[in-house]
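With one protein chain withheld, the remaining protein chains of the complex are depicted in position.
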Amino acid sequence: MDFIYTLNLVGTVVFAISGALTASDYKMDGFGSVVIAFITALGGGTIRDLLLDYHPIGWVGDPYYLYAVLIAVLLSYLFKRWIVKLRRTMFLFDTIGIGLFAVLGTQKTLGLDIHYSIAMMMGVISAVFGGVMRDVLIGRVPLIFRKEIYATACLAGVIIYVLLLPLALPYYLTLIIPITFIMVIRLLAVKYEWSLPGIK
Amino acid sequence: MDFIYTLNLVGTVVFAISGALTASDYKMDGFGSVVIAFITALGGGTIRDLLLDYHPIGWVGDPYYLYAVLIAVLLSYLFKRWIVKLRRTMFLFDTIGIGLFAVLGTQKTLGLDIHYSIAMMMGVISAVFGGVMRDVLIGRVPLIFRKEIYATACLAGVIIYVLLLPLALPYYLTLIIPITFIMVIRLLAVKYEWSLPGIK
Partner (left out) sequence: MDFIYTLNLVGTVVFAISGALTASDYKMDGFGSVVIAFITALGGGTIRDLLLDYHPIGWVGDPYYLYAVLIAVLLSYLFKRWIVKLRRTMFLFDTIGIGLFAVLGTQKTLGLDIHYSIAMMMGVISAVFGGVMRDVLIGRVPLIFRKEIYATACLAGVIIYVLLLPLALPYYLTLIIPITFIMVIRLLAVKYEWSLPGIK
């Protein structure tokens, strides 16, 4: 599982950078940036673990997640101009991170012998609730409630993941296929400005 | 306890419809509506269970709560015009739901051998914190902090419930009396626009 652990840390750094950039847009100071970066990166998984009574929560038992966030905030300070130019690449990493967290969150919940529908929900929570908490803390209505269909893309991805399970494909394929799917949907959604219908 | 379980699911549907209508007022899409409906209906009980370390949390261990929310959102989509006309009836159901959740939340906490005052607080949290979380997520100051005295009505109801306990009345009466009381207070409060005094 060393590979998954490494992916998790990389995902944490990427999400945390995105959080630190948001904090900077809102003119927050060093402390605020660290809090926002931390919550963006690790908030979703924390909520999932609390709901599942899964302890210790990843970052409580292992300080490397905290270090990953601190490094991300430091990088954001030092290389802000450069990172902002790479927004496209950042967006790509962000999407990979979201897909990864969605699939891993679902997998973890299924391992606790919990119903598929709830496991898929936990996957989506892992991927998107960090962003929801970040938005609430900085005082804006969570983006995810208004624009982008990326939560829906996440849901579609974890459905695919669950459907692939009985096929007993090689482990890495059951990860890569839904993550790729989430990425493609999200990229298309941004390109063609897709959105879901509301209640008229 | 089948009767209580059924009441719980019905309460979940009613609360979730009220959540979905709010989401629709705020022009949210399908995903946002489900999240807001879910949190309105099940958020209060979730907070209570987390605070009490009571696991599995109802909806984590039983997917029927999630299904109840999804059905409620679907109904809100399909019959919005019709439901809005029934606001009075909805309000009545909503009040029954709140009374029920308050009393059941208190009962559950007392069963864990926790002090009466904290159990009453947990009852009120079960009934009102879903709405508080909904309001925070959609970016408005929780209604309950400003208007309506229905949180206070809830508190009065659970005090009555606790006072009835030593009388060893038939089970259904210890439920119906406080719930009726909460309903009457809330209806009168809306009719006569009661509110509590603040600190001058």
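Chains: A and B, in written order; residue numbering restarts at 1 for each.
The rule is simple: contacts are C-beta pairs under 8 Å (C-beta built on N, C-alpha and C of every residue); 3 or more make two chains touch, one makes a residue touch a chain.
Not measured: the values here are computed from a predicted model.
Asker: Pick out which of B:Ile98, B:Ile149, B:Val162 or B:Met183 touches the chain that's been left out of the picture.
Answerer: Considering all chains, including the one not shown, the answer is B:Ile149.
Asker: Give the residue, chosen from A:Leu92, A:Leu112 or A:Val136, that touches the chain omitted from the document.
Answerer: Missing-chain contact among the listed residues: A:Val136.
Asker: Residues of chain B in contact with the chain that isn't shown?
Answerer: Contacting residues on chain B, toward the hidden partner: 50-53, 114-115, 117-118, 121, 132, 136, 139-142, 144-146, 149, 151-152, 155, 195-200.
Asker: Using the document's contact rule, name the residues of chain A that touch the chain not shown here.
Answerer: For chain A, the residues touching the absent chain are 20-21, 23-24, 26-33, 35-36, 46, 50, 53, 55-57, 59-63, 66-67, 76-77, 80, 136-139.
Convention: only the chains that are shown with their structure count from here on.
Asker: Could you put a whole-Å number on the gap between the CA centroids of chain A and chain B?
Answerer: That gives a centre separation of 31 Å.
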